[in-house]
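The complex is shown incomplete by one protein chain, all other protein chains being positioned as in the whole.
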Amino acid sequence: MNNNRIFPIISPILAIVSALIVGAVLILIAGANPITAYTALFTESLSTYFGFGNTLTKMAPLLFASTGVLLALKAGQFNIGGEGQIYFGALGSALVGLYVQAPAFIHVPLAILAGFIFGAVWGFIPGYLKAVRGINEVITTLLLNYIAIDLISYLVQNPLKEANAPSPYSPLIAKSAQLPIIIPGSLAHGGILLALIAALIVYIIIKRSTLGYQITAVGLNQKASNYAGISVQRTIMLVMAASGGFAGLAGASEVMGLKYRLFEQVSPGYGFDAIAIAFLSRGSVLGLVLNSLFFGALRSGANVMQRSASAPVTVIYAIQGLTVLFIAIALALEPKLRHEQ
Amino acid sequence: MNNDFLTDFLASTLRLSVPLAYAAMGGLFSERSGVLNIGLEGMLLTGAFTSAAATFYSGNVVVGICAALIAGGFVGLVHAFLCVTLRVNQLVSGLAINLVAGGLTSFLGRLIFSGSTQRLPLVPAIKIPILANIPIIGILFEQDILVYLLFLIIALTTYFLFYTNPGLNLRAVGEYPSSADTAGISVTLVRYVAVVTGGCLVGCGGAYLALVQINYFTEGMSAGKGFIAIASLIFGRWHPIGSALACLLFGATEALQLRIQALGVNIPYQFLTMLPYAVAMIALIGGMGKSTPPAALGVPYERNSAGKNI
Amino acid sequence: MPVPQEFVMAYLRLENITKQFGAFIANDNVNLCVESGSIHAILGENGAGKSTLMNIISGLYQPDTGQIYLQEQLITINSSADAIKLGIGMIYQHFMLVPQLTVTENIILGTGKNINLNLRQKQAEIKALSQAYNLEIDPTAKVEDLSVGMQQRVEILKVLYRQAKLLILDEPTAVLTPLEVKSLITILRQLAANGHTIIFISHKLEEVINLCDAVTVLRRGKVVATTTTTQQTTSQQLAELMVGRQVSLHLNKKPVASGEIVLSVKDLQVKDNRGVMVVKNISFELHAGEILGIAGVDGNGQRELAEALAQTGVTIGYIPEDRQKTGLILQFNIAQNLILKAFKNPPFSRRGLLQQEVIKSNAVSAMEEFDIRAPDVNVKVSQLSGGNQQKIILARELAGEPKLIIAMQPTRGLDIGAIEAVQQRLLAQRERGAAILYISTELEEVMAMSDRIAVMYKGEFVDILDAANATVEKIGLLMGGVEK
Partner (left out) sequence: NNQTTTNTGNFKIAIALPGVISDKAWNQSGYEGVQLAKQKLGVETAHVEKVSQADQTEVLSDFARRGYNVVIAHGGQFDAAIQQIAPQFANTFFIGVNGNVKGANIASLRIDHLQASYLCGIIAATMTKSNKLAYIAGQEFQATQEELRGFELGAKSVKKDIKITSTFTGDWNDVAKAKEATLALISTGADVIYQWLDSASATVLQTASDKGIYAFGNTNDQLDIAPKAVLTSAVKHLDVAITYLAELAQKKELKGEVYKLGLERPDILTLGKFSDAVPQAVQKQVLNVKQQIIDKKITL
């Protein structure tokens, strides 16, 4: 049964190829050359030094946020509030970066912690409402996204605004709170390593720890967990807070590693990509890392294809959607194909 | 505050709520059958685009509305095929539909409408005699066909769900598909019909947006309304009237915040644009909270596991 | 009703039915003949393939090979809809009722020919139907608010409403109280007399002998025996046919001198989550080495009593009523389920990390000690039969040698082999010196296991009797609320 080993690798590749073929047709209709576009896409986003750096840069927030989604999912909670939690995390680390003075070895961890805590607060609220009041977390996390976005918009427009800036953004955070660049010359920053560490921590929590057992138990069967003496309410609150915290780290790393300031539109939809990533990864943390990398490549590939002046952005979005869709189809069909062998 | 102001407020509330309510009703059909539909946003956009394009070519709004209906239904069909037949993760399918619809409608929009300002014929308002003359709420009876249709759809959906056999089947399929299956109901068929019907309704919402409200198509003009519709659906506990009222709440707070801004009240605008969401949040916390989704929502049905799980 | 042989017609005949799940053969060349107007029992251990076979008849599954004849006509049943059209009605082991819908809605589900539901009229029809069959029920009640016994009625009415001629009941009595069983049996007899043909599955052999005209025994998917002289067979014979070895149906209960007081309850009151007092002024003492049985009709406060006592914090082994929903996490494997209560404690956890080796070896030894039959410790418990699932719970709950054990309906739905294993385990604990509270709606079982028997009615202990002088009649009366 060699096929069993090949399928998991082959089917996503098949899916991507199919999406690219459909995309090629669209690019042709748009009157451009798909070969130029795809050459640019692959050479740039994956094989060149800077291109790969860009991909990694996008991967960091995606990995942080999807780690949060996955953790919540393990406890049976559906956190679609990643966006808002990212904004809040960004706020937390920006505040520490702006108003605290400390040497880097204290300042950086402090700012990261603040990012985690602010995100956690934004995740805890729906967690509390769900656990204690039974309010559906899908709606509360969704609503809190909008509130966070408006709140940050207000803050960078008013109290936190850099004097004289033509657009709403804060002053630079202190140098001591900035994350270092890890691939010299590129934009790839230390947040990427932190995201990998976060994923590793979550992996250990889920797979190896007592807490992970508890979370999984609650996610699978609340009644049995309760019978076994696990506090379901506390677990849900804890997990939602942690989930928000990890999303918050995405914001923190964007502020501390990429832009060095708080700005409007901290997240261009990372929170939603993260949901797709978490589901496509089907509970596997390694899957999270690979899918985040893949989505990072898609996102930076979008810019690359545009720059190569060969594919309009509209087609690129369609290709992205098709790719996600086809991969999801491949994953759904995989067990069936295997059975038919 | 005079009557005109109230009338305007009511009219504005209605206009802002209509696309939401269409999308929420569409989502309701899908989710009541157990198929999660996070792709409402993409369906709205599809409806908006096709209605504008069809009207642009045909010069006839009825053609435009029908096109939106068909296109929305088609997206629903795709979603149903993915979720019901292929058993793709329902959430991912919805998210992907949003992405693809966003990209394709913009792509085609540029091909079709490039350069020209779209001049689409108006959807005429139909004044209902006598009723339209009632002060303040008379405005409800000077609407276009899509609004009346929506009223009808909400009433019919309520009737359908709770007083008809197919409606009962739909609810049973969404709550406990094994049970429906053993009662001789085809879970697959019910889900297909529900998701496609839902898609048609959302498409109509898109048509309202493009043809009635704006009178032209712009890229990304759904602007998050599909997600608010989902929020309304949950808020309204998957009940047609509850969900419609939730949409009305979103519409009313939006209309209100715009009026507060227009009156020149000295509050940073961000606190006003967040008002609809904050109010919804407060309403949830203030006891309108608990809402239990259909039990089988998001779970693909497999006959061989009948009786083992839901 | 003995009918002359030559007039008897096979209502349903199965020929060489085989059904495989993957590599596993659930039904192996099954031949079965059910006579018109008879009540035909299917017996077999947990996992013998009874439900699978019935699901094939009801159209939920399709056989891999074999033929089905209904009134000697070859038929194919591709779906439940087909089965319903053919007059086959099945009551599934796990009820197929939509909890969120009303009784009426559940019963008419899928039968409507018109668009309109006509709920009023349907309610009246169902009311009439339920009265005609002595299955009194409130047609407007929501199913989730009904007791299991009532839900069973809804299932029967559902089948009758569809005018099924062939009724299949998969373990209908497993969740019923003795009174409910009695009334069900009366109903089934009446239905058979009216020309219905009935297939009846149960693990309760007395019931089968008492009710059924014919018995077919399945073992590992194969028919091992069929008898049409049920009344002449004994439980012992049937049990041996099922299991394929000698079984002792009699508990070997050694006398144990009762020791110190382990549990003393005084004026216990419990309210349910709606604030209604469901346990009232209960007082009793429980000694080491003693089994106090609690008899009573389901829903008289037993569950709340057990839960209240389980939360007292002493080392307690608690076997909950619903093993699949409460006692186990079905998607967890055997090893994981065995640490459900102790996962936070050493040696399973150190510095917040799970100790996989310890957990595994714990499972290996528990599987051996409790005779849990599964390929290995990594098998998900959802894949196990009810008996094996129950043994996992026992292994876990008895692990710490608890002083007090609360067992609620511990043998529900198990086959006789598994029942024997569970009961022997609990008796062994009693000999070790544990105090046991044994709650069951099966009167016979309570009487066989207990040293003393408390009868619970409307939240109160109406009496506590010595098992030695208790009679079925006396307890039965007390359970029904008749004053002592």
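Points worth noting:
Per-chain numbering from 1; labels A, B and C assigned in written order.
As a working rule, a contact is a pair of C-beta atoms (placed from the backbone, for glycine too) under 8 Å apart; a residue touches a chain by one contact, two chains touch by 3 or more.
Just so it is clear, the model here is predicted, and its values are computed rather than measured.
Partners of the chain left out, restricted to shown chains and counted across the full complex, are A, B. Set against the missing chain, the residues A:Ser281, A:Ser300 or A:Thr323 yield one that touches it, A:Ser300.
One of B:Phe81, B:Tyr148, B:Phe162 or B:Tyr269 touches the chain omitted from the figure, and that residue is B:Tyr269. Check B:Ile70, B:Leu258 or B:Ala295 against the missing chain and you find that the one touching it is B:Leu258.
Of the candidate positions B:Val62, B:Ala155, B:Leu189 or B:Ala223, contact with the hidden chain is made by B:Ala223. If you put the missing chain back, the residues of chain B touching it would be 4-5, 8-9, 11-12, 15-16, 19, 106, 109-110, 114, 117, 209, 213-216, 218-221, 223-225, 254-255, 258-259, 261-264, 269-270, 273.
Although one chain is hidden here, its contacts on chain A can still be listed: residues 30-32, 50, 54, 57-58, 61, 150, 153, 157, 162, 164-169, 185, 187, 254, 258-261, 263-268, 270, 299-300, 303-304, 306-310, 312-313.
Just so we're on the same page, only the chains that are shown with their structure count from here on.
Between B-C and A-B, more C-beta contact pairs are found at A-B. Chain A and chain C have Cα centroids lying 47 Å from one another. Centres computed as Cα averages put chain B at a distance of 46 Å from chain C.
We define each chain's centre as the mean of its Cα atoms; on that basis chain A and chain B are separated by 28 Å.
Touching two or more other chains at once is no residue of chain B. Those residues of chain C lying in contact with chain A across their complex are 318, 320, 325-332, 336, 339-341, 343-344, 349, 352-354, 356. The touching residues of chain A, counted against chain C in their complex, run 204, 208-214, 216-217, 220-221, 223-225, 227-229.
Within the complex formed with chain C, the residues of chain B that make contact are 162-169, 171-172, 175-176, 178-186, 295, 303-304, 306-308.
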